[in-house]
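All protein chains of the complex are present and in place, except for one that has been dropped.
Take a look at chain A:
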């Protein structure tokens, strides 16, 4: 067999090209990867480190990928996601700034409510997906992808400067915190032991600042990338290892890495930017129309609105769909064919589902083939296999709602 060039490549994580300035400064140290505050902690716990989006992160620990994946769905797992970009936007005009860059109704967010949104460009393409939260502390809290760090920061900083030059009250600060994701049915119960606030009052997509296992100034957001109930905890660097250790004390908790993170999000039908959505996909093509704010669709005041909004009523050439098949796994770049044998699209992400014991994937097909239940073919290992368009999530989600 061929030795995998890098596990990150095998995972299907596409590494975006570095901007020229960053490439030049790294030219003398090509292999320098950024490290999170938990780097030594990962090594001490048997983490197998790989390069991902310019960071050194654990792909897995001592447990197998499948065990780690299943443990998350049955108990809970702790992921280090500190590589993601965390920013705060301050000022009276912070919502105006955010809305000038994203497609969502940010003004309508209730205090401490967050939402998934998209940065778009003038051509209607998605620049990144992100979570923006309207905190009750006077700032918007934004979490976006590590692979788009420089692009997103430049985008937001340029807009800050532009608005400031026009007299707006707005500023931006990068949050230099660790970010820990605790995901699974036991996550809330595990975290409850370390916080005074009643987590039963923190539903999906809400956020609060609290002391976590004695570390003050932590932001806890009820969200994640697995489809399970869980939280992402933004922890000041000095307290990161302590919080991770405290969580790991609980026998329900195991560490999990990038491998499980990818198979979990795929089962949950969640996109990976760079694979399933990119600058050449519009939100409508990406089956993310729900992110387009009701008001914004009318006011058309977000980048690419003139391309995107008409797509809501008219036709899109292609749509992102879920696919399931048996036999050989579908992977990124596998061809999708109609039953007559014509190539009609491509798979953008795929893997064997540890929960379903079938193969799941996401890909793009022309709209007329996008209805769930449509029979298609996927070319894997030079053979054509039957595949069926499936609703996502493939595995039911368990987001926590207030009862």
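Following the convention adopted for this analysis, contacts are C-beta pairs under 8 Å (C-beta built on N, C-alpha and C of every residue); 3 or more make two chains touch, one makes a residue touch a chain; residues count from 1.
FYI, contacts and distances are computed from a predicted model.
Per the UniProt record, the absent chain's protein name among "Glycine cleavage system H protein", "Robl_LC7 domain-containing protein", "Golgi apparatus membrane protein TVP23" or "Alpha/beta hydrolase fold-3 domain-containing protein" is "Glycine cleavage system H protein".
The missing chain, though absent from the display, is touched by one residue of A:217, A:352 or A:366; that residue is A:352.
Here the missing chain is touched by one residue of A:98, A:118 or A:259, and it is A:259. Contact between chain A and the absent chain runs through residues 1-4, 7, 10-11, 59-60, 64-66, 69, 259, 262-263, 327-329, 331, 351-352, 354, 381.
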